[in-house]
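Excluded from the complex is one protein chain; the other protein chains are retained at their positions.
Take a look at chain A:
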Amino acid sequence: MPLNNDLSLKNFPKNSEAEILHVPKHSLLAPLGLRKGKKIKILSSQAFNGPLVVEIEGRQIAVAKDIAAKILVRHEVSAHAAI
């Protein structure tokens, strides 16, 4: 999937909700709930170019910006099932 900046989690505004479209390969992301189709909310972006703090189904995870840049999301949460 091409990296499209508009879709990158890194550029998403704080306190907004989005739906995850694509997650890069990483052994910790899936078990922490960062999977395709999940709703994600950005709680904060840390100082000094630190990580993003996100919430998925009530669980909070800090994700470095380098990784967040590769997570693709879209704003509207549509009803269609994740494939």
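Operating definition for what follows: contacts are C-beta pairs under 8 Å (C-beta built on N, C-alpha and C of every residue); 3 or more make two chains touch, one makes a residue touch a chain; residues count from 1.
In this section, contacts and distances are computed from a predicted model.
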{"item": "Undepicted complex member, UniProt protein name, chosen from \"Tryptophan synthase beta chain\", \"Aldehyde dehydrogenase\", \"ATP-binding cassette domain-containing protein\" or \"Ferrous iron transporter B\"", "value": "\"Ferrous iron transporter B\""}
{"item": "Touch residues of chain A, complete complex, unshown partner", "value": "26-33, 35, 43-51, 53, 57-67"}
